[in-house]
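Apart from one protein chain that is not included, each protein chain of the complex appears where it belongs.
So, chain A:
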């Protein structure tokens, strides 16, 4: 978690893209950032982007950290996750393995962030390839439900379907979490312990 509180007038929301390699994290990011679909695949190491957007009439900055899906980088994923305020957990609906991997990502994020209610979206990408679908919709929704009702959205970086939606939905969640936190910090600490449940059981 960032130590410095955002001092500038524009609030900065830090979003992290997670998911297995080749599911389209970078494609989604680039589509959101530059409105373009990148055909050729080049594995990402770790790239970050910043953009000013208007979220419900308020100008905010989004900081997207596009992480590497490849296993080589698994060891330092913790380090990346620590800096995130919200997560887009991406898999490809044409690849069951990538869907199975989301479980691991989810667990890792919860462990690192130590917070069950961290802003989180489960994203099924490549929905334009519905004829090659390997992961049934019901299964995806069930998983999202099982994770405490995180939203599940299907996107296509190619057709731009729901691309803005996932980023903006996540930013809204982050924003409401931030306001919630600041009111709680000033108010009662009772609810806070509730949210830190996981931590308590661990201890």
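Just so it is clear, contacts are C-beta pairs under 8 Å (C-beta built on N, C-alpha and C of every residue); 3 or more make two chains touch, one makes a residue touch a chain; residues count from 1.
In the analysis below, contacts and distances are computed from a predicted model.
Chemist: Per UniProt, what's the omitted chain called: "Exocyst component Exo84 C-terminal domain-containing protein", "Nucleolar complex associated 4 homolog", "Flap endonuclease 1" or "Ribosome biogenesis protein ERB1"?
Modeler: "Exocyst component Exo84 C-terminal domain-containing protein"
Chemist: Going by the contact rule already stated, which one of A:32, A:80 or A:120 would touch the omitted chain in the full complex?
Modeler: Residue touching the chain left out of view: A:80.
Chemist: What chain A residues would touch the chain not displayed?
Modeler: 2-4, 6-8, 12, 34, 36, 45-51, 65, 72-73, 75-76, 78-80, 82-83
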